[in-house]
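As you look at this complex, bear in mind that one protein chain is not there, while each of the others sits in place.
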Amino acid sequence: MSLSNLIKNWSNFRTRRPYEGQYDDSPYKWAMVIDLDSCIGCNACTVACYAENNLPVVGKERFGKGHAMHWIRIERYWGEGETLETEFPERGAQYLPMLCQQCEAAPCEPVCPVGATHHSPDGLNTQVYNRCVGSRYCSANCPYKVRYFNWWNYPERAWPNPLELQLNPDVTVRSKGVMEKCTFCMQRLRAGMDKAKTDGRILADGEVVTACAQACPTSAITFGNLADKNSKVAKMWKTQQVDLAKNVQEKTEDGIRGYRILEDLNTYPSIVYLERLRNMAS
Amino acid sequence: MSHTVPSHPQMDVQIERKFVPKQKDLGEDVNWAQINKDVLRSLEKPRPAFWIIFFSALALFSFGVYCEVYQYQTGMGVSDLNNPQVWGLYIATFIFWIGMGHSGTLLSALLHIIHADWRKPIYRYSEAMTTFTLMTAALFVLVHMGRLWQFYYVVAYPNERWVWPNFTSPLVWDATAIGTYLTSSLLFLYMGMIPDLAICRDNAKGARRALYKFLSLGWQGTDRQWGNFKVAYMTMACFLMPLAVSVHSIVSTDFAVSQNPGWHVTSFPPYFVLGALYSGCSGIITLFIVLRYVFRFEAYMTQPILNKLIKMTFAIAMVWTYLDLIEYATTWYGSDEVARQDLVYRATGDYALQFWGMIFCAMVMPFTLLIRFVRQNYVVLLIISLILNVGMWLERFQIITPTFAKSHYPWTWTAGWWPSWVQWGIVAGSFGWFTMLFMLYCKIFPSVSMYEVKEMVHEQNMHDKLHGAQAPAHQTALGAIPEMNGGKI
Partner (left out) sequence: MSMGNMDRRDFLRVLGISGAAATLAGCGNTAIESGVEEVMSYVQPQDFVVPGIGVFYASTCTQCGSGCGIMGKVREGRVLKLEGNPESAISAGKICGLGQAAVQAHYNPDRLRTPMMRSEGGLIPVSWDKATQMLEQRLGPTSTLKGDQIAFLTGDISGHQRVLLENFLESYDSTHHVLYDAISRVTGQAASKAVLGAEQPLLNIDKARLILSFGNDFLGAGVSPVHMAAQYAKFRKAPRGTLIQIEPRMTLTGGNADRWYPIKPGTEGILALGIAHDLLQHEEFAKGVPDEVHALVKQYDQASVSEITGIGADAVHLIAGQLWNNSPSLVIAGPGAEGHAYGFSNVVAIQLLNVILANRGKTIEGQAEHPFPQLAPLQGGYRALAKLHEQMASGQCQALLIHGTNPVFTSPSNLPFADSMEKVPFKVAFVTHLDETAGNCDLVLPLLSAMEDFGTHVADYQPNGVELMVQQPLMEKLYPESRGFGDILLDILKKRKPDSYTAFPDYYSYIKTAVVKAKPVFKVTDSDDHFWEDALRKGVIKWEGKPTALEAKLSLLEVPKPRGLEADYPFYFVPSVRPDMRDGRHAYLPWLQESPETMTTIVWDSWVEIHPKTAAEMQIREGDVLVVQSATGSVRAVAYIFPGIQPDTVSMPLGQGHTQLGRFATGVGVNPYKILDPVFDAHTGELALHATRVTLRKTGENQNVVKDEGPTNFQNGHKLVATLDADQAKLSKEI
């Protein structure tokens, strides 16, 4: 952002995101659907993320201090209210895979003093490690608390030799003092998009998926390109009647499961969750 | 405008307007020569308490430096900050120090503009307090940074890649506002000191003389110099007033632009500014009592002045209390369920002790200022002024910690989160750093404005003269000093 660029495109900076047709001209807008009725809470996605994205294992003491670095975490709730109304959780547990929602109007983005987190043209909320100074304002502002800060110099202890040989060379190993978060497996997307560009096409649906979606044994996670109207994810958003650019979704009928989490905060997340189902007659 | 040159034609008009105090702000025996003597003595030989305070502060500061180095080397993790609790004491104390910095300007600039002369003996150190509290606050911006060594990314500096800071971030506004405010305050402090530095220069020897000579910029006390000086000083005062208001308003946007419960409050900017003035005034009272004793300023820091200061503090405290209560009221009656829950949590949850501590220290304790005994007993007042600031610090703690502990996302709530010793050490170190700088300042520079107190004495005498009182016989011309303290400075 040079100064002249800043002045010239001032209206862009002032545009409220998202708006209808924002990605009409863009080849890509990455998005996800997570079916909570399929999610079984098995943690395969979590481990896949550790493997793919060089997440450090922090150990018991640091985990206990709240320094865990799981970009995707499985939350387990017992109920929607404040207490369990029955003696037992009769309808099972409520599992929720929570990862960066890649909000279109991300509360983390405008507050970063150095612009280390910003919106990419393909709709990702990116984090530039080199630029991050570690003010943690983004994390303070994130309603989902899915940003993870490098409280320690994790590489010192997380991969005792030869565990470091497993590290993914496509992904930076973060040093102390920077914020990090789910990238929708940016490195996979980047490689795929570059390859597609070389071939003079756009990525086919399912050609590149995130590590969590790839591992998920129940295929509860669907990842894809929302800008491609024929992609599975775009069709799912449409069937579920969730509009990226709306903060209140109008549904034509009952029983349509798609919703976005904390939508009332006007964050416009890129992840649609599908309601968990239970046979209440059982 | 001017009220320094006795023969000025406007003088009479001004005196006409002046309220006749029941009790004079300065004692009868204060004369110009005595002023120089007393103030210059403060640069020389304070009471032993000075050294006790100074070295305690140095020790605290050293410990703070140790904690910071440890944190720098090991990682922010040593502070026990964690995923929701990302800021902890660092930002709370940052706001506290910024707040402390507000009353100095208020006293020096606002009261200067409205010609409240009682500010004169106490504005200099208040301004110094402002400067040093801002420097302390700036430290916290650095301390809380995960990558301190890259702090300059926040500054908008020209670079070959044209990478700018993010101008939409309140933190950049913060950095800008604080930077401006610090520069202006420093300039204002320095500017106001020039005539006094000249006096020091004339009375000092050796290295100190060279220092004062360099700093007094060739001040001779000519009419032209005084004229320019007065215009510049008033301009600066007028500039500083809105600036001071804007700085804490901007700091409040750090929180107010966020959607977090307890932060998303429209009344935050005035609330923060008033809170800042409140803690600043309490700080000035504290330092008033300390300096009065340490540097033997009994003749200048008098009961009537203190009384006025207390009145002002009380008034500010009441406005602040009002704003605080309407914040609770709007939250309670508002539609934001999470914010209401957050309010209940503050009052009844893990940090209830701190919450009620704040209510007690910052809302109830000011009422003790209505008691004459309290106002007149320096020891009691010292303690109360400190309690008020403890209350204000707790208020900042209240804004940060419970909000993070119970934000929108229930999974990441924390229960009973508490900062580690490293955080406490750095906070303590900041108090040491401030006290150390402030005491050093008072030892090196005149912490009571000599020329303005002289003006005050003069005006008091003129007043007396007009109303039949006799001016002291030994009143001499401005700047002329009969006794030189042996030229030892």
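All chains are identified by letter, namely A and B, in their written order; residue positions are counted from 1 within each chain.
The rule we apply is simple: a residue touches a chain if its C-beta (ideal position, glycine included) is under 8 Å from a C-beta of that chain, and two chains touch if they have at least 3 such contacts.
All figures in this text were calculated on a predicted structure; none of them were measured in a lab.
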| item | value |
| --- | --- |
| Candidate in contact with the missing chain, chosen from A:Q22, A:S38 or A:S120 | A:S38 |
| Positions on subunit B where the hidden chain makes contact | 337-338, 341, 408-415 |
| Positions on subunit A where the hidden chain makes contact | 36-38, 40-44, 46-48, 50-52, 57-60, 63-64, 68, 70, 73-84, 87-96, 160-163, 165-169, 191-192, 195, 204-209, 211, 214-220, 232, 235-236, 239-240, 253-257, 259, 261-262, 273-282 |
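Note that only the chains that are shown with their structure count from here on.
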| item | value |
| --- | --- |
| Distance from the mean Cα position of subunit B to that of subunit A, given in whole angstrom | 45 |
| Subunit B-touching residues of subunit A, taken from the complex the two chains share | 1-3, 5-6, 13, 62, 65-68, 73, 75, 77, 96, 98, 107, 110-115, 131-137, 139-141, 143-145, 147-153, 176-179, 262, 265 |
| Residue ranges of subunit B touching subunit A (in the complex, touch as defined) | 74-77, 80-87, 144-148, 150-151, 153-154, 162-166, 168-172, 175, 254, 257-260, 404, 407-409, 411-412, 414, 417 |
